[in-house]
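One chain of protein is taken out of this complex; the other chains stay put.
Each chain gets a letter, A, B and C, in the order it is written, and its residues are counted from 1.
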Amino acid sequence: MTVKKLEKAAFDKWVSACITSQRVFGVQAKEDRFVFAPLANAADLRLDYDVTILPPKKYFQPPRETLLKFDRNEGFESVFDNQPFVLFGVHPYDMVAISQTDKLFSQEHCDTHYVNRREKATIVACDVQNASKDVFAGCMGTATVNDGFDILITKIDNDYLVDIRSEKGQALAETIKDAEDADDISLKLRKLVWADNAELLQKHKLNVRPDVLPKLLGRSYEHPVWKEKSERCYSCGSCNLVCPTCYCFDVRDDVEWNLQKGERYRVWDGCLLAEFAVVAGKHNFRANRADRYRHRYYRKGKYVPEKIGEVACVGCGRCITACTANIANPVEVYNKLVDEGK
Amino acid sequence: MSKLKVAFFDFACCEGCQLQVYNLEEEIIDLLELVEPVEWREAMSDQSDDYDVAIIEGSITRIEDEQRLKAIREKAQVLIALGACATTGGVNNLKNNFDMQDVKECVYGKDANMPHLDTYPTKAVNEVVKVDYMIPGCPINIKEFSYIVRCLALGKEPKIPDYAVCVECKMKENVCRFEYGEICLGPITRAGCDAKCPSSGMWCFGCRGFVDNPNVNAAKDVMAEYGKTHDDLRGKMLLFGSKQEFE
Amino acid sequence: MCKCDSNKDIYLPLPATLGKVQPMTNLESFFSCQLDSGKELGHMPGQFVEVSIPGIGEAPISVSSSPTRKGSFEMVIRKVGNVSQSLHGLNAGDKIFIRGPFGTSFPVDDAMKGKDIIFVCGGIGIVPVRSAIQYVLDNRDDYGRVIILFGAKTPSDRLFVEELEKWREDKNVTLLETVDHRDESWSGPEGVITTLLPLVKIDKDNTVVVICGPPIMYKFVIINLLEAKLKEDQIYLSLERNMKCGVGKCGHCQINNIYVCQDGPVFKFSDIKDIEEAL
Partner (left out) sequence: MTKKFNISVNHVTRVEGHGNIRLRASDGKVEHVEWQVPEAPRFFEAMVRGRSFEDIQTIVSRICGICSVTHSLAAIKGIEDAMGIKVSKQTDKLRILCHYGEQVESHSLHVGYLVAPDLLGQKSVIPLIESHPDVVKTVIRLHRLGNIWMEIIGGRMTHPITLKPGGFTAIPSEQKLLELKKAMEDAIPDVKILIEVLLSLVDKFPAFDRDTEYIALNHPDYYTFYHGDIASTDTDEKVPVHEFERVANEYVVPQSTAKWCKWHRDSYAVGALARFNQNAEKLMPMAAETAKQFGLTKGACNPYLNNVAQVVECVQVVEHGLQLIDELLTTGLKPEPVKVEPRAGEGVGCVEAPRGILFHRYEFDEKGLCTKANICIPTGQNHANIQKDFEALAPQIIDRPQDEIRLLLEMLVRSYDPCISCSTHFLDVEFV
């Protein structure tokens, strides 16, 4: 729709205005890292962040989420969270991940718990200003993003370009309507930022085009890398939990003290966890660490792509950082498959 | 529905896990709607032999404890081991790193051999009698305790996690202790505490015991990358007592 | 992003009432059930429902009766864990909660039409298959020969004993049974289910085989069938995995790239033969 250009002061004023009128979550510092958290002051917003510990998926699919309430005699009732909110500072790779999850949750049986939250969200994306130590979005084509968000912010020198793309974005940008439109030079500079980011966000270099991954994996099922790497795998699930495209969950019931009323909730789960594929009789369909370890790479690189046509790794690098055993680097693993496939 | 008759018994421990039950605060009243404590020395004066559920706190460190525990097991339909001391031996296991005579002399000097000061290497409850349910942790997580009590009242099999503390730690979005060059036992420790320690800036020292199949070899293998040695890891793992897991 | 009704909830179970509840073996009980809405379940043979007991949990359970039998639907549940155990404690008239039906079904209306049908059932595997058997028998003229092979561990593990007797007497059906371990109550054959296959004359071009049983059964039955020159697309089987949502979201039932809850539980063998984790 339109691209506005704001100076730092005007930008902060706008953020403050958003905070007073809406529920806003934005990126902030937590010790030496960054997290999305409720935003109280414009000054706390850190759009210069490198990467957040958890991706913004936590707002669409919270770690623990009540699905239903029940009364043991009367039955179940759905619980939906319909409160609108604004997410400030979503990086392009995370935006791509959100759009993927949108597809998966709305495909076939539509998950209204997810979809309702998603539809109530206004997403203010922002181009990366500082690359994190493990990011490789540049290799995955996700260093920049074209759609999915309501507003895209790009910092050019000391100014902010505010690219408004939807009605929700328009509504949020109400308070800045008298700001000037971005000039051509700024727009050109923005293109440069995009081009640069595609290069800069390659802290690890993938030696294969992402769209070739399904084929590559197609012939690597018995590759020794799975066993080799997984010997050091704790099955701790950190790589699943921090991943913006992982969304598996477990469903549990709990009752109140009266044993009458209670709730059914879902919690994040992960295919790396030992019990993920256990059925009655304790039979485990993925009993070996190697099987679980492999499944994750296949899911990202083959299974999801076969379902929605996109590779389900956006190159955020979070799993690389989170894995205390240093074995969760997709680039390293996929490159190994390329090298040894030759 | 008739209430579950519950009896609490304590052995060598700090009684902090029983204290967690007090820490239910208002919910104690709800708890008492479901269970009828018939013996609970720390809270009440009655004593009774008629109970369905025996909740055992503390480790077994003397022959006489062992006999008392066996008698309790005979009377109880369900026996629950409460807290680290009861489920794994807890800190009391540290004693087992030494010779018992040395331990006694260290504390009681020339009086060490007085009969009432006798002791033997720490045992967890399940090393003496059959345990039906374990509620791990030092101290226990009162939410987990409540959940298990409600499950028993409902006739449902309670489930405690068999995944690592990292799962809950990640959900809390903590900065990982390894990023500070510390050894955290989170990757091999059984979750269920809500990652209390890492959430307060402290490494996990494994008070809930390890997951069913901890990858200790991986842990050893990884140490050097963080500038640590096997001994550093061993020291951490021994704190809440699982020598056998390390070797 | 999605056109669906934002108040609809794929996780919301609907009330239903148990009709008949009857123990069948030490572990399995039979349940008939009716939706409180008065509507038919609307399933096809091979599909499953998610059964809920509030506070206890939810479990996927196959519908064991055919949609041709109106009014109620039937399930057989093995006591293995929380939900199944507590279902066993319920009585006629008690409430349970149902989602579904979900998943794929046996191709009773297409691939199976006009063909000889061989049903190969091991143990509790007869539960979902019974729905297809009933369907076929209720539309008997649409199919060729109907052959039912059933193997149980011991005679006391046999399910649907009365129905088995009925099928045995039905001239339009061939029923062959075996048990792994015989006792004095059993005069029939002893041996694993594959020992029954050579007793059947298979018209290799005009037969569809439906298989359901414990994981290790599939491999051996299929080898035998392929040796009998049956083609891979003439074989259908029903698989089981851990399942939390039943609607392709939770990820638990994934077998490599397929979801048992959506792409299955009924699969054509040719579709999954190359899937490493399937069998």
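One rule holds for everything that comes next: a residue touches a chain if its C-beta (ideal position, glycine included) is under 8 Å from a C-beta of that chain, and two chains touch if they have at least 3 such contacts.
As the structure is a prediction and not an experimental result, all values here were calculated from the model.
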Chains still shown that are in contact with the chain withheld from the display: B
Residue of B:Asp65, B:Glu144 or B:Glu168 in touch with the missing chain, whole complex considered: B:Asp65
Touching residue (missing chain; options B:Leu34, B:Leu79, B:Cys197 or B:Ala218): B:Cys197
Positions on chain B where the hidden chain makes contact: 10-20, 22-23, 25-26, 28-29, 32, 37, 40-47, 58, 61-62, 65, 90-92, 94-95, 97-98, 102-104, 106-111, 114, 116-117, 119, 138-139, 196-197, 199-202, 205, 235, 239
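Following the convention adopted for this analysis, only the chains that are shown with their structure count from here on.
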Longest centre-to-centre distance from chain B, chain (CA-based): C
Nearest-to-centre chain - CA centroid comparison: A
Distance from chain C to chain B - Cα centre to Cα centre, in angstrom: 44
Length of the line joining the C-alpha centres of chain A and chain C, rounded to whole Å: 39
Distance between the centres, which are taken as Cα means, of chain B and chain A, whole angstrom: 37
Chain B: positions in contact with at least two other chains: 154
In chain C, residues with contacts to at least two other chains: 55-56, 81
Chain B residues within the chain C interface of the complex: 154-157
Chain B residues within the chain A interface of the complex: 27, 30-31, 33-34, 146-147, 150, 153-154, 162-164, 166-167, 170-171, 173-176, 178-179, 184, 186-188, 211-215, 217-219, 221-222, 225
Chain A residues touching chain C - in the complex, by the definition given at the top: 67-68, 70-73, 75-78, 80, 102, 104-113, 115-116, 118-119, 221, 247-255, 259, 262, 264, 266, 269, 271, 276-281, 283, 285-286, 291, 295, 298-299, 302-303, 306-307
